[in-house]
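Of the protein chains in this complex, one is absent; all others appear in place.
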Amino acid sequence: MNGTVPARQLLDGCAAITESAIAAGCRFFAGYPMSPFTGLLENMSRRLPQVGGHCLNAESEIEAVNMALGAAAAGVRAATGSCGQGLALMQETIAELALNELPLVIVNMARNQQDYFQATRGGGWGDYRTITLAPKDVPEAVEHAQLLFHLADRYRAPVLLYGDPLIAQTHVSVDVAARDFGQLPAKDWALDGTSGGTGHSRQIWTWAMGKVSAPGPGPDRHWRAVAAKFEQIARDEARSETHQIDGAETVVVAFGSAGLFVEHVVDELRADGHRVGLFRPVTLWPFPGADLAVATRNASRVLVFELNAGQMLDDVRQFAHDRGVVRFIGGVSIHASGLSFGPLLDAAPIRSRILEATA
Amino acid sequence: MTEAPRLVARDRPELILGDHGLCPGCGEPVALRILLEVLEELDIVRRSIGVVGHGCYGSFVQIMDVEVLQCLHGRAPSCATGIKRVRPGTVVFTMQGDGDMVNEGLQEVLHTAARGENVTCILLNNGVFGDTGGHQTATTVVGQRTKTSLDGRNPETHGYPIPVADLAASLAGVCYVARGAVSTAGGVARTKRMLRCAFEHQLAGHGFGLVEILTMCPTGWFVPAGSGPDYLTSSLEAAYPLGELPLRGHA
Partner (left out) sequence: MRDEVIITGIGGQGIQLMAKTLALAATRTGLHAMLASDFGGEMRGGPSQASVVVDDEQLRSLPILPAARSAVVMHHKHSAFALDRLVPGGLAVVNSSVADPAAIGDAEVVAIPAVDIARAADAPNAAGFVMLGAYVTLRQLVGVAALGDAMRELVPPYRAQHVAANLRALDAGAGAVLAE
């Protein structure tokens, strides 16, 4: 198997994302085991050498992301990841990647939805943002993985896939086909040694001061340019989906796996005559605020359902057509093991909460 | 007929693009010069990638005509790992101070060494965090005064320095570890030979190499610029003996 696309297989999310990444040309991965991300490391470890790539079981999360940074600096499509706790360790390096304008795909195979702030507000330093895609199930994670490699290269930035235990561990029969998102410029900025001694040797530095023989923009112009780039991305890359939104008096907002469950419940409730619909942000950043405003234009209730104490809630309040009708119907809900979702992520309780809020 | 005396202090390889802005008496520019001379002599400049950490030497990224990734404090060996794995035909080295490598980055360098990554790590060791104003590091020697050990490093309260080269030399995967000093003309020449040896090992694919270079920091040591070499000899060199270290990690 040399990067050829396998026939339909029964794959869990970690295996499916691995295949999708390989189809996108990912040839370097480094990671540190941590549930439920470990499956991604295991799959990469097995598959990358088979396609001429490299996978390192790094000795820490900080080392993993810095190894991946090095590979990205050398012009190779690279990835890393962890769960939220490990991502917490990587925050400084994510900022470094953004300010170095290095592409990298980072997977937060999270334990729940409590890392929304971490993903969208970032915990690094400086002015940067992180494009974040939140798939609702394994098939969507397969699409998002390839799209992220394209976006990372297109914008020269670290980008994030927000996964969760259900995506990591649910097996689905999938066909992983390579997708073409269009031409990208060559990576002439990447390090390969060849410009050494020319007076114009390549330099990757967050302060971008260049060499005395070929000065760079310096931190002021460089960081302003990076900030402007993210403003552009915010305008161009927001993505969302609606389900049964026409004529909805109640709009439920949910992301990731929660979105999948709400979609199912919305169908049930519509069948019972309730005028309810779903708005699902697909990019957590840029948050699809303009789309949300349109979708909630006629809603008398906007209910936010997320498995945390209210994080996306802030963004919904900021962008919903009428901030006054926004209510939170989610909550922290954790599996007894601490490693996955608790009983709130289930059709019946979600249905109850929506009905309670619409009574 | 004897040659007219020639001031060599102004000589520098073409790979150095401009003046450094470091203190008079600083040893780091000497280390940079011999490093670049070695890259030139081995004819590997057009294949080399340097990963430079944070410290006074960080400013070298503007004056060295070599491809450079400037990276986070301590992380250079990890970045070097990523680069070398995907571009094995390049020559990859790190340049790190003692605060960078032995404080922040101790696990990075030891893990990279243990993995036997085919890179060359270069430690500029002056026993002090120069760039932040002269604070204690993990290599500050007992008795050495710094801004956070004003009465001299005291084992009872500050513990003991870490000889990272000795730690590296104990790991399998390591092919070359040497310690030099740029405090004397002879030391400069010997250190340059160590660097050359380390890069030759990398070219031959033998595994991980570490060259520790003791450098003068008269500002951080509270001594006059001209007294740096003597202070180095009497303090750092006593704690960190010079020479090629025997490798204890191999079967």
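Should a chain be cited, it is by its letter among A and B, assigned in written order, with residues numbered from 1 in that chain.
In this section, a contact is a pair of C-beta atoms (placed from the backbone, for glycine too) under 8 Å apart; a residue touches a chain by one contact, two chains touch by 3 or more.
Nothing here was measured: the structure is a model prediction, and the numbers come from that model.
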(message) In the complete complex, the chain left out here touches which of the visible ones?
(response) A
(message) Of the residues A:Phe261, A:Trp285, A:Phe305 or A:Phe328, I need the one that contacts the missing chain.
(response) A:Phe261
(request) Check each of A:Ala227, A:Ala309 or A:Ala348 against the chain that is not shown and name the one that touches it. (result) A:Ala348
(request) Just name the one of A:Val172, A:Ala190 or A:Val332 that touches the chain not displayed here. (result) A:Val172
(request) Spell out the interface residues on chain A facing the chain that's missing from view. (result) 8-10, 137, 139, 166, 169-173, 257, 260-261, 264, 336-337, 340, 345-348
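FYI, only the chains that are shown with their structure count from here on.
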(request) Could you give the separation in Å between the centres of chain A and chain B, each centre being the mean of its C-alpha atoms? (result) 39
(message) Applying the document's contact rule, which stretches of chain A touch chain B when the two form their complex?
(response) 27-28, 30, 54, 56, 58-60, 62-64, 66-76, 78, 92-93, 96, 191-199, 201-207, 209-213
(request) Spell out the residues on chain B that touch chain A in their complex, using ranges where they run on. (result) 14-15, 17-18, 39-40, 45-49, 51, 61-72, 75, 78-87, 90-91, 107-108, 111
